[in-house]
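Scroll down for the structure; my scribbles are underneath it.
Heads up, one of the protein chains got dropped from this complex, but the rest are sitting where they should.
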Amino acid sequence: MTAENACVLTARDYKSDLKPVWCPGCGDFSILMAITMAMAEVARPPEEVAVISGIGCSSRVPAYTSCYGFHGVHGRALPLATGLKLSRPDLLVIATGGDGDGYSIGGNHFMHACRRNVDLTYIVMDNQVYGMTKGQPSPTTPPEWDSALVPGGTGLRPFHPLVIALAAGANFVARTFSGDAKGTAQTIVEAINHPGFSLIEILSPCVTFRPEEREWAKQVHPASVDPTDDRARAARRVLTDDGFNTGILYRGKRAPYQPAFSPDTTASVDFEAEFLP
Amino acid sequence: MSASDKTNDREALLAHAYAIENETAERYQDLADQMYGVNNVEVGDLFTKLAEIEAKHAAELATEHGAANTSMAAADYAWSNLESPESIPLGEMHYLIQPHQALTLALAAEQRALKFYTEVATQAPTDELRALAREFAQKEAEHVALVREWLQRYPEPEQDWDVDDDPPVQP
Partner (left out) sequence: MNQIETTLDRPIANVTAAPRQSLSVVMLGSGGSGVMTAAEILLRAAARVGYYGLMTKSFGPQIRGGEAAAFVTLSTSPVEIQGDEVDLLFAIDWKNAGRFAGELLLGAETLAISGEAGAELPRIVTEPEPRLEEINLKTLTRSHKGTRPNMVALGSVAGAIGLPRDAVAALIGERLEKKGEAAIAQGLTAVDLGYEATANFNLAKLDPAPKEAARWIISGNQAAGYGAMRAGVRFSAAYPITPATEILEWLAPRLQKAGGLLVQAEDELASINMIIGGSFGGSAVLTATSGPGLALMSESIGLAVAAEIPILVINVMRGGPSTGIPTKSEQSDLNIAVYGLHGDAPHVVTAPNSISDCLFTAQWSTHLAESLQVPTIMLSDQSFGQALGIVEKPPALAFATRRLVAEEPGENYQRYALTASGVSPMALPSTPGGQYTADGLEHAESGRPSSGVADHNQQLDKRLRKIVDFDYGGHWAQIEGDGPAAIITWGSSTGPVREAMRRLDPDGKRLRLISLRLISPAQPKALADALEGCEQILVIEQSQMAQFFGHLKAQFDLPAMADLYARPGPQLFRAAEIATKLEEWLS
């Protein structure tokens, strides 16, 4: 983009021409819209943005953008994103995925990514189910939800991603609802601009396997308190809320992890001295 | 944030109107794409037609009122609802949605747009603005009438409209 024709990028500039294969009604459509709107606001050119994902319905996002993308294996978006960002600090790196990909198989990486605090934004589209594999409980599914794989429900306490993120060290934690595309977009912009590891949990109904989640639109409500920079306070809030509070929960002050990386690969290395007897 | 707060001058009103029509056209087109993607051709065609109508409206705003020369930051658009008043929310879709249901949603969307401009028409500070808003409201009323007419061509869906004997596929 030269100075002469420097144009304002719109959300459309960040969309590819590949049509999503999601079920009509899926919350991910709105989230994709919010992501591209946020990118237009942040205004890094598409070639300087990398969208990294694992496996699942929401992990299909990279190919629906016009940015560089990596559709990796199940649960491993965060290490992919981490390796890329650490070695290419110049790029804007965004990781996307779902609740199964991120909190089940990806749980270990999730925890350590929060801890490591590399400057990344992680967008989790939480539909509280495994959609791509036809409807099994995920870590965030309520314990009584009946399914073919776990008849009668898991009986297990759902995973609490926001609290885990806070405890592990995430620097920015928010929850939004897919139906609020503009609010989600604004939150994504803030997350991107906030240094360190930013987590946005987006409640995103799965109309095929959890049609009852269409009711979420009626249940979500903006949080009645401002974001806090007190990690413990934030944890207490989210441990005691109804799970439908939306907004930015926590903005922290940890310095992002970004060791110097500026190798000159053409320069030869010489460690001979240490091998001489 | 009410409609009148952000449409206190001609440029603002035009910018809003232009944005509404463009977003709506885009939304209808996206929905049409979704419908074609699930082989719901009848509804896809309906949305395509609606997209064309909205796009035409937007073009008229540009040629007759110079709307394309206005500009406003995206964040300045403050809709009373979560989305642009005239857009069908993405979450309302269903892969088996029937024409009657789709048009019902379109009707509601057009009615929201009508309401938006009607409010501006009563609350705008100047005569010129109120007139402009009335013009836009009139256009929306025409859309409402059109959608009502289309609705009559389609019966209400059967009880089993969303029955699919095949289980979901694991891609």
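A and B are the chain letters, set down in written order, and residue numbers restart from 1 in every chain.
The working rule: a residue touches a chain if its C-beta (ideal position, glycine included) is under 8 Å from a C-beta of that chain, and two chains touch if they have at least 3 such contacts.
Keep in mind the model is a prediction, meaning the values are calculated, not measured.
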- Note on the structure: Neighbours of the unshown chain, displayed set only, are A
- Query: Quick one: which of A:C57, A:L80 or A:V220 touches the chain that's been left out?
  - Reply: A:L80
- Item | Touching residue (missing chain; options A:L9, A:C23 or A:C67) | A:C67
- Item | Touching residues (missing chain, whole complex) on chain A | 1, 18, 45-48, 50-52, 62-63, 66-73, 75-76, 79-88, 90-91, 108-109, 111-112, 259-265, 267-269, 271-272, 275-277
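Methods note: only the chains that are shown with their structure count from here on.
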- Query: Taking each chain's centre as the mean of its CA atoms, how far is chain A from chain B in angstrom?
  - Reply: 30
- Query: Where on chain A does chain B make contact in their complex?
  - Reply: 12, 19-21, 23-25, 27, 29-30, 33, 37, 40-41, 132-135, 178-183, 186, 205, 207-209, 214, 217
- Query: Okay, in this complex, where on chain B does chain A touch?
  - Reply: 26, 30-31, 33-35, 37-38, 40, 74-75, 79, 82-83, 89-95, 97, 167-171
